[in-house]
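What follows is a short report on a single structure.
One protein chain omitted, others in place.
After this line comes subunit A, so read on.
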Amino acid sequence: MTRSRKPVVAGWFTQDPAEGGGFRLIGTRCRGCGAVFFPREDHACRNPACDGAEGDLEEVPLSRRGRVWSYTDARYRPPAPYVSDPARPWEPYALVAVELTAERMIVLGQAAPGTGVADLAVGMEVELVPGVLHEDAEHVWTTWHWRPVGGGR
């Protein structure tokens, strides 16, 4: 039996990268003022100066590339609800805060496997790639990762 792929949160990124446009984070944009939200805001615009109506938000894919605002890593196993196998030795992963120029916002994410803090630098260009957060008996839980463009420095 094959396990199905399931996004860690529904609606935050494109489900099937094979569909046109490639893998993208999905935010929402206010039709009134143009403000962009990620994670997606579906209820009402959060710009206090916007008088847009409730629900007047549309889905928008976010930029595929951005620049590293900062980065760090997790040298110790994070507590639940982060899922990891306590029977296996902990393998640190890097976390990246990425500045998206077009959206004028910063989005965090784990770095792609194999990318450590030594491979990262503030200002470096990174791109969004699909990733796997963890796997269990029924599902492969999918997420997004940031990876240096051209494989890093």
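Just so we're on the same page, contacts are C-beta pairs under 8 Å (C-beta built on N, C-alpha and C of every residue); 3 or more make two chains touch, one makes a residue touch a chain; residues count from 1.
FYI, contacts and distances are computed from a predicted model.
Chain not shown in the complex: UniProt lists it as "Acetyl-CoA acetyltransferase", one of "Glutaconyl-CoA decarboxylase subunit beta", "Acetyl-CoA acetyltransferase", "ABC transporter ATP-binding protein" or "Glycosyl hydrolase family 13 catalytic domain-containing protein". Of the listed positions A:Gly34, A:Gly55 or A:Pro113, the one in contact with the omitted chain in the full complex is A:Gly34. Think of the hidden chain as still there; on subunit A it touches residues 8-9, 30, 33-39, 46-50, 69-76, 78-84, 93-95, 97, 103-110, 117, 121-123, 133, 143.
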